[in-house]
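Left out: one protein chain. Kept in place: all the others.
Up next, chain A:
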C-alpha cells in the first residue's frame, strides 16, 4: 500500500537529496529519507566521501557520470535546454509554476521534477481536476517513468557509485513507480465514478 502522500516525507527528502550542494545537505536529506522509511538506511560514516561521489556523478567539474537531467536519457543527443527541458518547463507553467533557476538550471533536473510530482500529488489530494489528472498521468507515468529508471541504472553502475547515493537513486526510482501505480488507481476510480465534474 502506498504511504500517505501528504504526510510522508520520503518524496521531499529524495528531492532535497539530489539537489543538495554539500555534505551537510546530503546528510540532512539522507536522514530524512531514512526517517521516512520503515527500515532505516545504513549509517554513513564519512559524508565527505558521499559529497565527492555526488559531484562526480551529478555536478562536475569533470564529465558527469550520471547527469541528473531527463534530456540526457530521452534525447538522441546529450544536451540540456532542448525539447525535453522545454517540455518540462511547459508542464510547470501549465501548473502556474516556474523554476527559481529558470534559464540557469535545466527544468528537467531530477529534483525539480520530483518537486513537480509532489505538487501534483498535493493538488490531487486537495480535489484535483481532469486537466491535472491528465497532466499528472503524462508527466509522472509517461515522462518521469521513461527516464528515471535509466538514471537509476546509470547511478548504480557508475564508477563513483556510493552506496548511500545508489540507495537514494533506487528509492527515487521506486517512488516514481509507486506514484505511477497510485495515479493509475486514482484515474480508474474516477473513471468508474463517471469522470470529473469540473
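Here is the rule we go by: a contact is a pair of C-beta atoms (placed from the backbone, for glycine too) under 8 Å apart; a residue touches a chain by one contact, two chains touch by 3 or more; residues count from 1.
Methods note: contacts and distances are computed from a predicted model.
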item: Undepicted complex member, UniProt protein name, chosen from "Anaerobic selenocysteine-containing dehydrogenase", "ABC transporter permease", "Aspartate carbamoyltransferase" or "TldD/PmbA family protein"; value: "Anaerobic selenocysteine-containing dehydrogenase"
item: Positions on chain A contacted by the hidden chain, ascending; value: 12, 15, 19, 21-23, 48, 51-52, 55-56, 59-64, 67, 69, 71-74, 77-87, 89-100, 102-105, 111-112, 115-116, 118-120, 122-123, 126-129, 131-132, 134-135, 138, 142-143, 145-147, 149-150
